[in-house]
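Before any comments, here is the structure.
Removed from the display is one protein chain of the complex; every other protein chain stays in position.
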Amino acid sequence: MRGVSHLTDLSSGSAQPASQGNAATVGGDDIILELRDLEKRYGHIQALKRSTLAFRRGEIHAIVGENGAGKSTLIKLLTGVIRRSGGTIVWNGQEVDLSTPNEAIALGINAVHQEVVLCRHLSVAANIFLGDESTKFGLLQRRDMTRAAQKILDDMGFSLPADVILDTLTIGQQQLVATARASLRGTKFIIFDEPTAYLTRQEATQLFALIRRLKAEGVTVVYISHRMEEVFELADRVSVLRDGTHVGTRNIDETDDAELVSLMINRTLDQIYHKEQIPFGKTLLETCNLSGKGFTDISITLRAGEIVGLYGLIGAGRSEFALSVFGRNPKTSGDILWKEQPVDISNERKAIDLGIALAPESRRDQGLNLNLPIGFNINLPVYDQLMAGPIIDHGEERRRADQQIKDLGIKTPSRRSLASSMSGGNQQKIVIGKWLNHGAEVFIFDEPTVGVDVGTKAEIYRLFAKLLKNGAGIILISSYLPEVYELADTLHVFREGHLVGSQTDRERSHEDILAEAIGV
Amino acid sequence: SMAQDVTIPIIVKDTTSFYWQIVLAGARAAGEELGVNVPELGAQAETDINGQISILENAVSGSPAAIVIAPTERSALGAPITEAAASVPIIGIDSSAESEAFSSFLTTDNVQGGRIAADGLAAAIEAATGKIEGEVAIITNSPNAGSLEERRQGFMEQLASEYPGLTLVADKYADGQAATGLNITTDLLTANPNLVGIFASNLIQAQGAGQAIAENGAAERVALIGFDSDDKLVGFLKDGTIDALVVQDPYRMGFDGIKTALAVSKGETVEKFVDTGANLITTANMEEPRSQELLNPKVN
Amino acid sequence: MTTEITPTTTKTRRNFSFLFALTLVGLLVLICVALSIATPNFATGNNISNLLRQGSMIAILAIGQTFVIITAGIDLSVGAIVGFSTVVVAGLIQSGMPVYLAIIITLIMGLLIGFFHAFGIVKMGLPPFIITLATLTSLRGIGLLMTNGSTINITDASFNQFSRESFLGVPNLFWMVIIVAVPAFVFLHLSKWGRYLYAVGSNPEAARLSGVSVPKMIYIAYGLSAMCAAIVGVMLAARLGVGNATQGEGWELQAIASSVIGGTSLFGAVGSVHGPLIGAFILATISNGANLLNVNSFWQRIITGALIIIIVFFDQLRRRNR
Partner (left out) sequence: MTTEITPTTTKTRRNFSFLFALTLVGLLVLICVALSIATPNFATGNNISNLLRQGSMIAILAIGQTFVIITAGIDLSVGAIVGFSTVVVAGLIQSGMPVYLAIIITLIMGLLIGFFHAFGIVKMGLPPFIITLATLTSLRGIGLLMTNGSTINITDASFNQFSRESFLGVPNLFWMVIIVAVPAFVFLHLSKWGRYLYAVGSNPEAARLSGVSVPKMIYIAYGLSAMCAAIVGVMLAARLGVGNATQGEGWELQAIASSVIGGTSLFGAVGSVHGPLIGAFILATISNGANLLNVNSFWQRIITGALIIIIVFFDQLRRRNR
């Protein structure tokens, strides 16, 4: 750690040439929050190792790092979600305890956590005002609160109704509610932990506007993301965590992509989007005028060796389409052809038996058995193949799990650790890893790289290439345009449940495609 | 023809028990014989006092000619019965309640039943060992059931006053389950090698205790007295596992209850108190006609 | 339920719960109309009074239970607390204490039992099922020990009389329901505490991060449930005129069933005050009607079980279709 500490600029009050160009409130001395030798241990695991970091008043401070580097842990410590194992926290020059959420709230520290932490049974307005209700004579002022919440949402440019139950919203929309809530309450210090993971470009733009407005109001913003372009677009400074250690802080205009990545993963990454052109094979999967809840009249074709990308905004109907193909939701009309034969996929088992695999979009709700071990999760779809007579071949079970953990670089002490103890990105790797063992021919990946760090992303894309080489086809659903744009051989654009455009040759620009998805 | 429209409900303590089914069978027979409509009501556990009060209230709502009731609890049923008696004549059976409003009582004295059990136990012990000495135990089906408490009281009083040689080493309450009675009895046999007698004060516990004694082959060494009867207990009585049963006359209680109620509703004078009695039936006298009548009531 | 997929509804939970309560009321009315036709004895003033009395105790237990279930917990001890409270209040009254004082002490004792449950859950990390099962077992033992297995006769006539009398033509026992239900409604549906209760049941972590004290809400929920049970214990002691530790056996299941029939979800965060009330009176009406129609008591059990299935099934259907 000592070896890299010279890279940090935090304790020094020395002038920052670059940051002086920024808003006047940003000054080297104006430290609002300082972390000294902060530590967090989970049993034997050291999630955070004696990290020292400082945040200035009114700056946008990005934090980057690999999956499991300790970013979310840091945030949880600052918001009193978990208790630190060692070190001190200094707020406005005063040492603070910050061991309960209430303390953080009282100081004006708030966060949008990586996983949405809201009450799904309550309305949007109730969630926004939870713990801060307006009452008259002890009675709740529901209507006032709903109106106020609606105003807040409108002001932020989020087109969300305030009076619906949270449950009825998509994850992305829920993330926006969490954002509204935190912005309202985080009067001095707001932390965003991968807020754009479930947002499309359009919503992300709204969010960025909001963040800039907060900064203008003198609020300190901490911004965690795996998307470098966002970091460069927004941040004043950026800190890098590696293996639970703070390895450096840079002014944004003094660094570049390559430097940050090499700080993060301790090596350089020449190429993220790994793509080899292989000749397409026979047609694997075809949908003919398929309709169902949330999508209408979708016809697409997938051939061996091909990546078909589905792009669209939140709620465009891509996930619903994928779930229907996988037999999870019933279709209302149209046909599915498997190797040119019509098939009736009435449940998930049938899809799996045909050779279709689906890595669903929501890792918490659909992808993982959180309170069960990692190895269990990885093998769940393939236990059929692991039987030695009536009982499980435990050796094979172990081997397959360890293989995936190694291949995907899942950061865990053992396959027996619970999935819930994994960092967000590592959980995502499990969701993908579940299906790589299975020997499927068609893979549907729904937002596969949400929350995954750059290094691993490259790894996953390399895996895609391997799958394709083995004769598989991939349907890639992503709201992250660069990803589908670079990887897809055929790119379909969805809007409001309809297929509104396709291209095979990357002739159109990002802007064109985005416009098509929005419908302008 | 008048009588066809007469309704006299009978409310027992616990419809799930065989004993009360015999009472209901007697009432049913009386109803058929007298042309009276006899709704058969009752709580589903002897300890469910509130349930019985509700049933009584509902029965009064139906404005019957009279009501026959076996009160589960002396004092708790007092006021409701007094209140009900304002509109309907009430005939008590089996147990009494603190109310002056009964038109007639056909009870069996459970305290006396307990005493008879003590006598029977002493006799059985004497027959087996030649002397009335040793350790004995009592198992009660569940706490807080009025008639069971009275049996327990009678049994203990009689032991204390008449059989100083018999010491009560265990006074156990089960939870209404035969299996619990069985477990308690096996453990009693283990813990008290000198045990010579057990009184299981109702049918279910006698079944459990009898099974335990049979299982442990302790019939020779330990005398067992049960209360009430069914095929199972008669079988135990026959093979000597159980030495004697204290048997009441539930059938007559049901039958005479309805008969008396009809008489009261017609304005006839009836006897205020009738004791239907408790009898000790042993392996020796079980074949006598009166015993057979008591052991094989005409249910259905 | 494990297999249920969250129904996606665009309506608001509030409208929903209101409509749902309406339909339950509809069901209750339907049963009453059917019974009025089936037997002339049903729709008499006397019988309606009986019905109100008979349903009142389970109704109050169900309200208390609902608070606990909304936090995704369960309180199995309420039946035992009822029995125990009859013993305590009877003992205190018979020891010569003024009735009002005896009642207050009994209610406080109820509250403390509830706090003990919350303590077990919050501090000792016990599952609600286990801690309340344990007190269920122990409380019956303590009550039996206190009375030595017998009953305590209450000789105070005014105390006993209370349960029999009416006020404005409505039985006092039912007035008790109103006295409990109105503040309960305000608490659960109109105050921020109610909202915190839902939040704790929905996502305790989110509640905690919002500055809601989850332990405090657990204390409140279990305290209220146990206190409702103590109130019912006092009511029962007045109705029976005795204190008896084995009373109220199985009432916890009836209270839970009433609550669930009234639309409460055992997975937490869904429930109301009016739903369980109606649920309790539906069950009471079924049993009252069966008695009036002279249905064999064994058939009564069978029918009650079947009706529970049918009622909750239609409720599920209604929920899904919206």
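Residue numbering begins at 1 within each chain, and the chains themselves are lettered A, B and C in the order written.
Heads up, the rule we're going with is that contacts are C-beta pairs under 8 Å (C-beta built on N, C-alpha and C of every residue); 3 or more make two chains touch, one makes a residue touch a chain.
In this text, all values refer to a predicted model and were calculated from it rather than measured experimentally.
Colleague: So which of C:I60, C:I93 or C:L133 would be touching the chain we can't see?
Modeller: C:L133
Colleague: What is the set of chain B residues that contact the non-displayed chain in the whole complex?
Modeller: Touching the missing chain: residues 15-18, 20-21, 143, 169-170, 172-179, 182-184, 186-188, 190-191, 203-204, 207-208, 211, 214-216, 230-232, 235, 299-300.
Colleague: Which residue numbers on chain A touch the omitted chain?
Modeller: 42-45, 326, 328, 347-349, 352, 358, 360, 365-373, 376, 379-381, 383-384, 386-387, 390-392, 413-414, 416-418, 420-421, 434
Colleague: For chain C, which positions touch the chain that isn't shown here?
Modeller: Counting over the whole complex, chain C touches the hidden chain at residues 1-5, 71-73, 76, 120-122, 124-131, 133-142, 144-145, 149, 200-201, 204-205, 214-215, 218, 253, 256-257, 260, 265-266, 268, 296, 298-306, 308-309, 312-313, 316-317, 320.
One rule holds for everything that comes next: only the chains that are shown with their structure count from here on.
Colleague: Chain B to chain C: how many Å between their CA centres?
Modeller: Spacing between the chain centres: roughly 34 Å.
Colleague: Using CA atom averages as chain centres, what separation in Å is found between chain A and chain B?
Modeller: Centre separation, chain A to chain B: 72 Å.
Colleague: If you average the CA atoms of chain A and of chain C, how many Å lie between those two points?
Modeller: A distance of 45 Å separates the two centres.
Colleague: Using the touch rule from the top of the page, what residues of chain A touch 2 or more other chains?
Modeller: Answer for chain A, listing residues that touch two or more other chains: there are none.
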